[in-house]
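Got a structure for you, questions after.
The complex is shown incomplete by one protein chain, all other protein chains being positioned as in the whole.
Showing chain A:
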Amino acid sequence: MSLFEYAPAPESRSVVDIAPSYGLFIDGEFVPAAASGGVFKTVNPASEEVLAEIAEAGAEDVDRAVAAARRAFGPWSALPGAERAKYLFRIARIIQERARELAVLESLDNGKPIKESRDVDVPLAAAHFFYYAGWADKLEYAGFGPRPRALGVAAQVIPWNFPLLMLAWKIAPALAAGNTVVLKPAETTPLSALFFADICRQADLPPGVVNIVTGAGETGRALVEHAGVDKVAFTGSTEVGRQIARSVAGTRKRLTLELGGKAANIVFDDAPIDQAVEGIVNGIFFNQGHVCCAGSRLLVQESAYDEVLTALKRRMATLRVGDPLDKNTDVGAINSAAQLARIRELSDVGAAEGAERWSPPCELPAQGYWFAPTIFTGVTQAHRIAREEIFGPVLSVLTFRTPDEAIEKANNTPYGLSAGIWSEKGSLILAVADKLRAGVVWANTFNKFDPTSPFGGYKESGYGREGGRHGLEAYLA
């Protein structure tokens, strides 16, 4: 593309102030961790530069946070729904007003392209608060009984792939229903949650309604196992989800889990090919493939295989990998060294098991964690890369001959979070969607999210739904 090379178009990082160090947000105040607690660093995955030092919450800190949430619960749940809604609307508006700061912060801490944090993560987070604000005074009409009650204190543990958006998915319905929360962001992406803490103060949210404790797995364990917690909501890996389910079993705590996925993106030979290719690209390379519902298994009808693969490779060659803050970047940095190692390991397994690996020519920056968009062809159900979640920009391409074979292969996975169908034939779409065991089935689109639409999994992708009216159920009794 030498004739028309886009000049660098970086978003300014000076729009957001990052403090050198952050404490915990408990009872409406930023406080240092207890003496026993340590600190950890959060880095920019695109440059490995340290962004800030973050307090690591120990058991004592978690205890303080849960106690603060407990104290706040009574008055908060007793507020008329319309009053709670005012706070949520206010938070939604502040997210919009401070969208630019949030977008830059999210891209710095997570590595995702600014165009995604700007156009997807932040607007959707605000939309979630707007949506659930509307429910706060209508809970008795939500279909969960005439007098639904809040559960109490919700312990919420969220992943690093959509730090702010997952926070919104968790906090907005919890607060609308009258619960108070203690939320732990992922250890590699705590900054937007801490920024959100400041938004809560700006919105005059009563102290203790939202508490943010930062830390790694141990902090999360202390939180979900805390006896003062009534509800646990977790989004993350199936492995950790299992541990949480075990620890919560036999307690009074309610649990929802949103775990991994290995979604099939099914392309029939009568699909709108050019748009299907966009959907394939969006399905697996959106957010570097760090998406639990990513379309990581492409199932192509054999009669359209050559056409689709040619078009897909041509399209992949135009993906712009690089500086997440550049407005023209399509694919950013892998979030952490650990995740990069995992992607590399599984990709090497794919090659070793005989699948054919292909990436477009692309220059990766020398500093930071990077992985080129990659597809594997010649993949079968027996390959590990067709079964295990890679959580990176790696697509496994399989083929099928008939709709029945497509359905069989799509469902032949322990997961069941999402799926995609591409066809111009409406009756085929409906017939196939009906048989797919996946929580979300997209037709002629992929990775589309909306606060009004429930999201969640079958099988080992977890249970419970987030979003829509269904999302309230997890926070009401």
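Quick note on the criterion: a residue touches a chain if its C-beta (ideal position, glycine included) is under 8 Å from a C-beta of that chain, and two chains touch if they have at least 3 such contacts; residues count from 1.
In this section, contacts and distances are computed from a predicted model.
One chain of this complex is left out of the view, and of "Thioredoxin reductase", "Deoxyribose-phosphate aldolase", "STAS domain-containing protein" or "ABC transporter permease", the protein name its UniProt record gives is "Deoxyribose-phosphate aldolase". When the missing chain is restored to the complex, the residue among A:Asp204, A:Glu408 or A:Glu424 that touches it is A:Glu424. For the chain missing from the display, the contacting residue among A:Glu48, A:Glu83, A:Asp119 or A:Glu356 is A:Asp119, taking the whole complex into account. Summary of contacts with the chain left out: across A:Arg70, A:Arg93, A:Arg201 or A:Lys327, the touching residue is A:Lys327. Within the complete assembly, A:Asp274 is the residue of A:Glu83, A:Asp204 or A:Asp274 that touches the hidden chain. Touching residues on chain A toward the chain that is not drawn are 1-7, 9, 115, 119, 270-276, 278-279, 318, 327-328, 424, 444-445.
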